[in-house]
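Only a single protein chain was left out; the remaining protein chains are all shown in position.
As written, the chains take the letters A, B and C, and residue 1 is the first residue of each chain.
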Amino acid sequence: MSVPSTQKQWVITSGDKGFDGLQSQEAEVPKLGDHDVLVKLHAASLNYRDLAIAKGIYPFPLDLPKVAASDGAGEVVDVGPRVTLFKKGDKVVTLFNQGHQYGELRPDTVGTALGGMLEGTLRPYGAFHETGLVKAPANLNHVEASTLSCAALTSWNALYGLKQLKPGEWVVVQGTGGVSLFALQFAKAAGAKVIATTSSAKKAETLKKLGADHVINYREDPNWGETARKLTANGAGADHIIEVGGEHTMSQSLKAVKFGGVITLIGFLGGAKPKDNILEALNNICTLRGIFVGSREQMEDMCRAIEANDIHPVVDEKVFPFEQAREAYEYMWAQKHFGKLCISIV
Amino acid sequence: MSVPSTQKQWVITSGDKGFDGLQSQEAEVPKLGDHDVLVKLHAASLNYRDLAIAKGIYPFPLDLPKVAASDGAGEVVDVGPRVTLFKKGDKVVTLFNQGHQYGELRPDTVGTALGGMLEGTLRPYGAFHETGLVKAPANLNHVEASTLSCAALTSWNALYGLKQLKPGEWVVVQGTGGVSLFALQFAKAAGAKVIATTSSAKKAETLKKLGADHVINYREDPNWGETARKLTANGAGADHIIEVGGEHTMSQSLKAVKFGGVITLIGFLGGAKPKDNILEALNNICTLRGIFVGSREQMEDMCRAIEANDIHPVVDEKVFPFEQAREAYEYMWAQKHFGKLCISIV
Amino acid sequence: MSVPSTQKQWVITSGDKGFDGLQSQEAEVPKLGDHDVLVKLHAASLNYRDLAIAKGIYPFPLDLPKVAASDGAGEVVDVGPRVTLFKKGDKVVTLFNQGHQYGELRPDTVGTALGGMLEGTLRPYGAFHETGLVKAPANLNHVEASTLSCAALTSWNALYGLKQLKPGEWVVVQGTGGVSLFALQFAKAAGAKVIATTSSAKKAETLKKLGADHVINYREDPNWGETARKLTANGAGADHIIEVGGEHTMSQSLKAVKFGGVITLIGFLGGAKPKDNILEALNNICTLRGIFVGSREQMEDMCRAIEANDIHPVVDEKVFPFEQAREAYEYMWAQKHFGKLCISIV
Partner (left out) sequence: MSVPSTQKQWVITSGDKGFDGLQSQEAEVPKLGDHDVLVKLHAASLNYRDLAIAKGIYPFPLDLPKVAASDGAGEVVDVGPRVTLFKKGDKVVTLFNQGHQYGELRPDTVGTALGGMLEGTLRPYGAFHETGLVKAPANLNHVEASTLSCAALTSWNALYGLKQLKPGEWVVVQGTGGVSLFALQFAKAAGAKVIATTSSAKKAETLKKLGADHVINYREDPNWGETARKLTANGAGADHIIEVGGEHTMSQSLKAVKFGGVITLIGFLGGAKPKDNILEALNNICTLRGIFVGSREQMEDMCRAIEANDIHPVVDEKVFPFEQAREAYEYMWAQKHFGKLCISIV
């Protein structure tokens, strides 16, 4: 396959025009530095962050214009002269924070996110430093693999980044967003018990098919936090709660959590501000943890686990073609999706 | 149910008469101290250690005579006046080292094993300090629960006591003894990959049914350690190896283990002495860990995981009646069993 | 020394009479159960919690009347017939939550605090279950040892209970309360760097003498959180912050903390409610942890560290005699103390 010299790519030109700011532009296919890898991207997946960036409501620093999106998967088609980690033909997925190799983020690596600070994945060909990629799990196709960069790694970090999940522990996940569904799948693969919440009987069915041990309809049971706690072993509460930050969720999470349990605050998913005072963490003897995706080391561990357990990400049945990227943004903004929304790149 | 004042119990009278030293004796049913729990034992299970004690070949300190066996399960029928952890009707299982509550063993707790230093479980009624018992997983019957005290907890400690097993990691188990089968079941429940070894095609089938991803016949493939390593992700080797201490197993384990991987030495299972020099741990950049069962804290975690994942211990199809305890010892000594050998106590 | 049959003890009779509710009452010296230890208490120390209980403003469950105070140290003068952990003459200190042996608190152990749910330490003789005591560090006298039960163990749990402090890490402590001073001493003994805050030049001197690497006067520098961050290695922020919960401290702590750093919320020290929204933990990619003292396992580790490093708790120069317990409460309520306020019990 010969690599073209130019390509069309989707660029977030600015954050004040809404999705109109997402523009298809002609650009050169990047040249490779010593340690760069050229990837033929076959798929990208969207996160709420991508929509927020386009809408101009993303609260963290940006350096626009940039090629959109952080999540991408494809095949290595060329490598720089000193690349050692990959070879042509390898199937790869992008690392969200390109500089976040291990341990915690640092002042010098926090600003290395694709699709906002660095050029993203909504383009046919991308060049990435070799340490900004991870081998895709062998059991996944490109569309599935493209969902791992942000949502999946966030879930993995929640469950393994501070207090490592153990078989027999209890996990609470909220709703059917990407992070929550990955957390459900990871937790079940790891032998944990999972309580999921939703407001839809139909989604409840899907959650059960994915392995949820209990599903609570939070509309019928607004005090679902206490219900969840009672379901856990000895009524002691959940070891891990994936808190997606809805308006009234935190107060319920605080009721559901175990002494010493961890409530992971998943960033900026809905924009809602919980009302709860920070002191509640004390009164409930629990831990609140804010995270921002995860490291390359964690992503390697995660991909190994996905492959070993043949986990397949939940992808919305509608996969948009590359030309309709803007329609994909609109579709997701209208919350018509279930699971991860993906774009196929030919 | 009224508790009798006396009972027949199986006592190891000395270690120099072989299984003839295992004697049925009439004794008083014990009185309860403030914190004691009276358990109607319904089942016991045997470990190689029990046979070795009877045969006089157990290399660690003993304080004979003592009621035999460390593993027992049953129902609480009475509690001392200050017991808070249990109540009548609770189903319980014994803790192997009664004093090992948390952390590592200590000089003052290493000598508190049932059936050797303290009175064991081969008796209809036993009194135990409340912290010497753990609630049995609700999904198990008494016979199944009786297998957890030694073999299961040893496996759990191997996988969770030092470097906690994560989904996607690789575990090697050797043969079809109790510890190995529990390790296989625990590892699969936790989303790990398992390579098992055996010399029998029939046992290989059973290992696969229990979830083993790969089974190697070590007779056909004496260099199985290298084979195992090649099967692991990227040929990097196994994260955990449960080394049961056969004569030639260690040298193969050292070939199969990953850099930084843990080979747990399971104590005194066959009496064989590996020939390998301690320096091999260095040359293979790995960790060798000797353990001696585990703590109450670990056993609580383990029981929660067993219940959450509905794990059922592999019990030999022949369960001996209480009167035939000596025949059970003979049967196990002849290696006729598969999985755990249990004794039913009426 | 013969043990009397009755004694005078200070009892919190109710929580609605202020310090008048602290009454000296004649009572029997307790009898020993099988596993009980009789301690001749030689000293007690007060915590803000004790004052709050007396004032009726303690927000957690109580079971009054009870002998006051949770912190006590003394000598073993008698042991129950089945005690194994202690013998006559041992010097001991009380465990705050008597049931908290290891791991996290649980629903059945959260209500076992001395001086509120169980009989406390303001009495000449107390009987405690053997697992409710820990051997005192050999380098401390009774008054010093009496300060360890609550404030010291809380600090230790903050620094070692979730993310274990390592040499070279940075710790921020606020003010000169007991918990903060212990955290300063523990962190320095462990090879960490410490930034302390205070509003008094004189106290700043003392903080430096105790080892603080930097002291910030928060009155002169209300934006001290940012100042603290700049002082840390590479300006990356503090690994651990001991947040004592003043009205404006949390917002500064959030500025001072590192990505992935831990802000431990020290409970109920001043009654002030931080205004900050729980979402801030996310925006600062940090962890907020509520704790409630610590376990026996942690206290053993702590006492070993205190002895190994010859750490001496900071005790206010005024030690009150037993008869003046109520004056001690008044003195502490007026905030006249520096470090731990102790009561000597003859």
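Everything that follows uses one rule, which is that a residue touches a chain if its C-beta (ideal position, glycine included) is under 8 Å from a C-beta of that chain, and two chains touch if they have at least 3 such contacts.
Here the structure is a predicted model, which means the values were calculated and not measured.
Contacts of the undisplayed chain with visible chains (whole complex): A, B, C. The chain not shown here is touched by just one of A:E28, A:D108, A:E205 or A:E323, and that residue is A:D108. Interface note for the absent chain: among B:G245, B:P313 or B:G339, the touching residue is B:G245. Of the candidate positions C:K31, C:K87, C:R304 or C:K318, contact with the hidden chain is made by C:R304.
When you scan B:K40, B:R82 or B:R289 for touch with the missing chain, the hit is B:R289. Contacts to the hidden chain, counted on subunit C, fall at residues 160, 164, 166-169, 186, 189-193, 233, 301-302, 304-309. Counting over the whole complex, subunit B has residues 59, 103-107, 110, 162-163, 234-236, 245, 250, 258-260, 265, 267-268, 273-292 touching the chain that is not drawn. Where subunit A meets the chain that is not shown, the touching residues are 33-35, 80, 82, 84-85, 99, 101-103, 108, 297.
Keep this in mind: only the chains that are shown with their structure count from here on.
Counting C-beta pairs in contact, the chain pair with the largest number is A-C.
Of all residues in subunit C, those that touch two or more other chains are 103.
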